[in-house]
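First comes the structure, then the notes that go with it.
Missing here: one protein chain of the complex. Every other protein chain is in place.
Letters A and B name the chains as they come in the text, with residue numbers starting at 1 for each one.
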Amino acid sequence: MSRIQRRAVLAAAAGAATFGAAPARRARAQANTIKIGVMNDQSGPYRDIGGPNGVILAQIAAQEFGNNRGFNVEVVSADHQNRPDVGANIARQWYDQGVDMILDVPTSSVGLAVNSVAREKNKVYINVGAATADLTGPQCSPNTAHWVYDTYMLAKSTGGAMVRAGGDSWFFITADYAFGHALERDTSTFVRSNGGRVMGSVRYPFPATSDFSAFLVQAQASRAKVIGFANAGADTINCIKQAAEFGITRRGTKLAALLMFIADVHALGLESAQGLVMTESFYWDLDDRTRAFSRRVQPRLNNRAMPNMVTAGNYSGTLHYLKAVADMGVAASKASGIETMNRMKRLPVEDEAFGRGTLREDGRMLIPSYLFEVKTPAESRGPWDYLKLLQTTPADEAWRPLSEGNCPLIRS
Amino acid sequence: MAAPGGFSGTDFRNEEAYFLGFTQAQVIAFVLLIALLAIGPFFLYPVFLMKLLCFALFACAFNLLIGYVGLLSFGHAAYFGMGGYITGYTAKMWGLPPELSILLGGAVGAALGLVIGWIAIRRQGIYFAMITLAFAQMVYFFCVQARFTGGEDGIQSIPRGHFLGIVDLSRDMNMYWLTAGVFVVGFLLIHRIVHSPFGMVLKSIRENEPRATSLGYRTDDYKLMAFVLSAGLAGVAGGLKSLVFGIATLTDVFWTMSGEVVLMSLVGGLGTIFGPFVGAAVIITMQNYLAEFGAWVTVIQGVIFVLCVLAFRRGLVGEIGNWLRVRL
Partner (left out) sequence: MDEIFGIPAPLLFGQLLLGLINGAFYALLSLGLAVIFGMLNVINFAHGAQFMMGAFAAWMLLEYAGLNYWWALLLAPLLVGAFGVILERTMIARLYKLDHLYGLLLTFGLGLIIEGVFRNQYGSSGLPYRIPPQLSGAWDLGFMFMPVYRGWVVAVAAVMCLATWLVIEKTKIGSYLRASTENAALVQAFGINVPRLMTLTYGAGVALAAFAGVLAAPIYSVNPQMGSNLIIIVFAVVVIGGMGSILGSVITGFGLGIIEGLTKVFYPEASSTVIFVVMAIVLLARPAGLFGRA
């Protein structure tokens, strides 16, 4: 265990001892302390996307914000193990026991489960890690903000731009669960609306599949120009690895990972991942601002990983939330999650990681999205130099329009 | 001495029933348990206690099978999870009152148990464990595919409703009393079953099935009956859990859940009346306190498994009982 990691564990332990997930009923939290609960996957497939580094970046944001504004900030963390029941349980307990804001929550099913608890308890919930666009759609809530990405934005950027670049016939390999279906459906829509065709798709059992060769061969037999992977995490990695093995990219077929993070590229290695197309809203090497931010925080992260879209999103979300709290006062903020969220929507978002953004009425954060291609080993100058920018979609075009989201909060 | 090949607890002489089939020591333990249940929510977080009780009931149901019939089911998650889905669905979509939706959850669990049990009880030992696992995987597949379960999102925002139309269960304390009540009823029911003539036959099957057969008992019928009862109670526990948390998910049908209930019973003591409760309490408390430590929870659970198998095969309650020379 690295020193930082050990410290994080100790901090978490101290948090647990003082209140945290301890079942003892100590509901009276200190009136002058804002508590932030980072809930994510600390042990499963998405650990390297948010995980311990996501917690550390929330802590960095809290420290940088400073404790000299009349209130203290405390960060605690927990592992939801990608199980919605565990997530809902922790959320309920945290909110009951003095946590003011829950952050991160990757995995769509867990993200949605925490969403309903936050609303029931009238607390603040900033989702960074989950992909489902339903959080600002049919299931939107006045207590919830969705920070850095969603399925709509991924589909629009990857699906749309790919077709324009000539990849006009698609075959999908889809994880057989609601999230995979949503990714496939959204991307197909953009492929078709840009004049492309969908040649077919195959749905494989999730999470019990590790050999994708059969599906890759079916995809290839369809003669589609692009194979879209509507899945996530280890499944995507296995797909890409096996696609390289079967020489699919060498024969000119393009691979599009509909949900992929730079941490996955790091795990795959450029040898297998080169040429892959993916969308993110943050990349450490985007400009001077992101480089400065990343170089500053990198030494404090586990395995000296570069911040990615989700961990940087934790930083950004924490900072903006604390600004709103400082602006309206601790007591008022603790009294109502909705009011705090309204304040967050009124204040402009600005930080080192993402630059400027706005928080829309339905809880959607609006920032630009970027389409990247993974570099070849020859192009890369070293670790974490993995992506080259293909296309930028500006903030006002990247996201699903307010009118199409079916969010009950929006009266049209 | 444990019977060869069996999972029995320690046998003691001096077994006269003291009260309602309980021995004196069991009465004391039971009073203690009721006292804990009564004062618990004033010191501990009620939702945590409710979770604990749901799992305790689940473990008791499982223990009925392994502890008293000697059948290791590795697929009990199927009944637990299915019960949860049925209760959640009927409460949310049909607007059924909680008491009815829980009963329905139990009924569906029992029906599923009837079908799977009918096939599984023809096999013994490891084959029994494997075939129950296989069927549980099929139930899991069904739950992933079926529309009404909501796939990996599960059934969310399940209303707790009003018990008997009057008690508002959305208040945690009310829900707690209902959960505690259901647990105690389930607990006493299992105790009653175990100490009935029916239970005696079950135990004789556990000890020596050929002999039970030779005495003229249709052992398959008895085993199936126990299987159905166990599955039904697991379904009730699952239904209760989905009301407590307002969510029913695939986790509860997955095979790791079957492993977890084995762990709880093992830690508490297989074939002891109070063991499953203690085991569930230990495991759930541990999961709660250690949630921050991520993957270490898995490691610690593994270590407990190993320690229990190597050193404490009687489980906590079994060891205490052995030490006090009483049956608990």
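The rule is simple: a residue touches a chain if its C-beta (ideal position, glycine included) is under 8 Å from a C-beta of that chain, and two chains touch if they have at least 3 such contacts.
Everything numeric here is computed off the predicted structure, so don't read it as measured data.
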Cross-chain touch to the chain not pictured, restricted to A:A31, A:A221 or A:A332, is A:A221
Among A:A165, A:A178 or A:A267, which one touches the chain that has been omitted from the display? A:A267
Option touching the unshown chain, where B:Y217, B:W255 or B:Y289 are the choices: B:W255
Among A:A165, A:M199, A:A234 or A:A326, which one touches the chain that has been omitted from the display? A:A234
Residues on chain A that touch the omitted chain in the whole complex? 43-45, 47-49, 51, 176, 202-205, 207-211, 213-215, 217-218, 220-221, 233-234, 237-238, 241-242, 245-247, 251, 263-264, 266-269, 271-272, 303
Which residue numbers on chain B touch the omitted chain? 2, 5-7, 72, 119, 122-123, 125-127, 129-131, 133-135, 137-138, 141, 145, 255, 259, 262, 266, 294-299, 301-306, 308-310, 313
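Operating definition for what follows: only the chains that are shown with their structure count from here on.
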Interface residues, chain B side, partner chain A - complex: 43-45, 47-49, 51, 141, 144-145, 150-154, 156-157, 245-247, 249, 251-252, 285, 288-289, 291-295, 297-298
List of chain A residues in touch with chain B within their complex: 9, 12-13, 15-16, 20-25, 42-43, 47, 52, 76-79, 83-86, 88-90, 92-93, 96-97, 108-109, 112-113, 116, 176-179, 205-206
